[in-house]
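Dumping the structure here so I can ask a few things about it.
The complex is shown incomplete by one protein chain, all other protein chains being positioned as in the whole.
Let's turn to chain A:
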Amino acid sequence: MRSIVLTKGVPDFSEGAVSFDEDGHLERGKTPTVMNPNDEFAVQAALQTKVRHGGHVSGMSMGPPGYAEVLEEAMESVYLDDSYLLSDRELAASDTWATAITLNAGLETYQEQVAEIDLVFAGFKTADGETGQTGPQTCWGMDWPIVTHVIALDVDSEERRLRAKRLVEGDVDEIETVEAPLPCFVVTDPEFEPTYRKASHRLTHKQLRAETQERAANHEEHLTTWDHVDLNLDPDYIGLDGSPTIVSSVDPIPKAPSEREATMIDPGEDDMGEVLEEMHPFAAGGDAGTGAGD
């Protein structure tokens, strides 16, 4: 079983890491790059497949050379065997379309130069772009079946089919089970949970973790970088030139006004009446609170 996980480096939006300037614009230089949080589920799905069926998992990402660290993080946390970075100045400022063209070329090049791919895993939208388009667009170029919003996955390596549970339209209450032949493109939902109900699977998982820690320490030895020449891409169709999306400006979202009012009441027994009195206007509903209490 040969799988590829597509991943992207994004600004670390977590509290304490992210940095904004006075106008509320993201300070990219001061904010560290991390693996897109949703991609975690894609790598978990790839890992589950590897643990259950063996094989090889490669990570692939498009981005500047600094993204190698993101692939290292992926390697360490999800036990990648090796990684491929599609990196070239010509690729800068790609929108989802140009990115999909590039990733598609990456996958084709991988099939030509490395091995035939059985499964491609991608996460559900990135934390910085939030479009959810790149995965499906990349698959469209491959002309493979695609299964999105996957929350559970079972691969039959002999029959070369997969069976997946997916959320219908992202609705958590409605789950359908679908089957698809390999090779196949799988987009995981943030609800995806790997399951390991066999002791042997858990022992394999533990073994892989130990092996990967060694590998991640020397991740550069397991990294291949491809530029637009390696990928056989025409500079007119990639990067800024190949991107039909034009961002005119970015406006910060104004903060919602919030006002809070607190009344301290000593919780003596006699004061419960006072509490009730204070709360009465809210209990009645409507706007009796005059904006207080949010």
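Methods note: a contact is a pair of C-beta atoms (placed from the backbone, for glycine too) under 8 Å apart; a residue touches a chain by one contact, two chains touch by 3 or more; residues count from 1.
The working rule: contacts and distances are computed from a predicted model.
The listed options are "Electron transfer flavoprotein-quinone oxidoreductase", "Glutamine amidotransferase, class-II", "Protein-export membrane protein SecD" or "ABC transporter permease", and the UniProt record of the chain not shown names that protein "Electron transfer flavoprotein-quinone oxidoreductase". Although one chain is not drawn, the whole complex shows that of A:R160, A:R202 or A:H280 it is A:R202 that touches it. Contact residues of chain A toward the unshown chain are 197-200, 202-203, 206-207.
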